[in-house]
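So the structure is just underneath, and the comments pick up after that.
Subset of chains shown; positions unchanged.
Chains here go by letter, A and B, matching the order in which they are written, and residues are numbered from 1 within each.
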Amino acid sequence: MRGYGIKAINVPGWVEKEKPAAGPLDAVLRPVLISPCTSDLHSMHGGAGPKEKDRIMGHEAVGEIVEVGALVREFKVGETVAVPCTTPDWLAPGVQGRFNAHDRSPLGSFKFLSQKDGVMAEFFHVNQADANLARIPEGVAPEAALMTVDMMSTGFYGAENADIAYGDTVAVIGIGPVGLMTVAGAELRGAGRIIVIGTRPNCVKAAREYGATDVVSYKNGDLADQVLDLTGGRGADSVIIAGGGAETFGKAVRMCKAMGTISNVNYFDAADTLGMPAPAWGLGMADKTIRGGFCPGGRSRIEKLLDVIKYGRCDPARLITHVFEGFEKIEDATRLMEEKPADLIKPMVRIRW
Amino acid sequence: MRGYGIKAINVPGWVEKEKPAAGPLDAVLRPVLISPCTSDLHSMHGGAGPKEKDRIMGHEAVGEIVEVGALVREFKVGETVAVPCTTPDWLAPGVQGRFNAHDRSPLGSFKFLSQKDGVMAEFFHVNQADANLARIPEGVAPEAALMTVDMMSTGFYGAENADIAYGDTVAVIGIGPVGLMTVAGAELRGAGRIIVIGTRPNCVKAAREYGATDVVSYKNGDLADQVLDLTGGRGADSVIIAGGGAETFGKAVRMCKAMGTISNVNYFDAADTLGMPAPAWGLGMADKTIRGGFCPGGRSRIEKLLDVIKYGRCDPARLITHVFEGFEKIEDATRLMEEKPADLIKPMVRIRW
């Protein structure tokens, strides 16, 4: 079968691979909606990720089930489902606590792209289908469902980890698609003021629609100083990092008030050293909590997010700015992510088999 | 000075009392907005509450400061502020943990009506003004501010105690003003489906505006059965009790799914025995958590709720259906609460001195 992947570092392209087969607990699907993600590109350019040759990219999909293993009991061939980007091995020790993204190793529940071929293929494999596929409820558009599997799940996780209480002031650094979902997620945890940090006009517009009340740009000075100014010197109750380089870490700690929380859902580079001056952290004693997590996976989480959409609390389909038709267009959609035209938030490819 | 209070059990009326004086940490205020509450009436009819003769009623007010004690440093005479219905003694042991409503005894932080004269007077006293008055930010109408001090604080507390995660199904029992704020609060914690239990058409309409997606009425059968039916037999993830008699308790446990949470902000009667059949609680082992709490107080909480309003997340002023003008109208407004006309949610009295 064909797939679009990483032929070599910095060389994306079409590859020919074996069609996957379902183990007894698994499923094989055909993608019907796909969205490329910056982490696909990040891996393609040699960042953290697979080192294997000809690895197919893609981890955001809605798909149609074409094969189920003998032990699968809740899904059938022919169903169209949302596919969480994180698909834990639920028989592993790492899921028996509060988290599920680190099944046998850190980030080990992220299988697509990192450990096996992704969804930009004629067929793709999902482990433990009963626990890792999500049924799309009536009333939810497949396009919206597509946005739950990574963007909404990751963005909302940033908000969940931020200890938001009613009326809190929340700063969100980065307003790409994950950052925008963080804004929506912060509003749905009860945030009052939401200060976003970003500059692209289309993203700023979307941020305001998703609940942002203030916008800060690096063009107007130091980001932490600006947030401190806006908050009378106290800082934000919560700061969520959804984009930015290594220097963002210290700035986030600095713009957070004592007793506040910094929540990271940004992918730093393996070469980064994250540094903060001790005073920003109260010499280690200001009770500023720092979390950094990976998008949780599994069926229940995505089905809950689908209910957020179904009951009208948030529409993540607003993120989709460019729609392509046909399997071959995966290439164009992915290239668009590299080119980042001014009006891009997320591209989507629709495939009719 | 004059005040409207409890002359004797079941006898409301105007009483003459000494004008209060501020201790060194305290303030004396004139009410400018007042709203009567069912708990005023409950006490008047001999429910839990003060047994003292001629106790002035009322614990929901926006007021103007007319006197501050020598040690008050953050508020000045002439300011108009929101007055939390719960005003803890912050020097007591009961506020040094996670809660602040039980300063020296259960519910001890509720001073108005229970421990001293309330706000339906020419002047009223607030203990520890720096910690117990709330500044109303620019952009928030005093009417909206009035609704934070008990209705929104209590209703939101019901939601805070309900362990709501994104997309959860939440059932709210009772859609009086507290129940309506619970609905709004549940939406702002990320609830998906919100099933309300109530019948009054005006309240049902308001509930839908505040975020309810389904309405259940006792007229159509057992409440728990109906919620179980709506949820495919599983029950709601969270059930919030914001109204109802003793039998509500067991029903709430029954309509809650295993691993869910029941959160109570309803005032049961001292005569009630709250009972549930053991199977509803999984014979004690279904991991259904039950909480029941009193509206937290203090300045920070109310100022946070005022920010919820300021940044456009919720407008509690929608609760106010009837407005009276003038101090003398406190009597009419309170009587309206007894009569409960079909179009009533909350009455308010505006007083221009």
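Rule of thumb we're sticking to: a residue touches a chain if its C-beta (ideal position, glycine included) is under 8 Å from a C-beta of that chain, and two chains touch if they have at least 3 such contacts.
Small disclaimer: the values here were computed from a predicted structure and weren't measured.
Visitor: Enter the number of copies in the whole complex; the displayed portion holds 2.
Guide: Across the complete structure, the repeated chain appears 4 times.
The rule we apply is simple: only the chains that are shown with their structure count from here on.
Visitor: Quick check: how many Å separate the C-alpha centres of chain A and chain B?
Guide: Taking the average C-alpha coordinate of chain A and of chain B, the gap between them is 39 Å.
Visitor: If we count contacts the way the header does, which residues on chain A are in touch with chain B in the complex?
Guide: 156, 160, 165-169, 185, 187-194, 213, 303-308, 310-313
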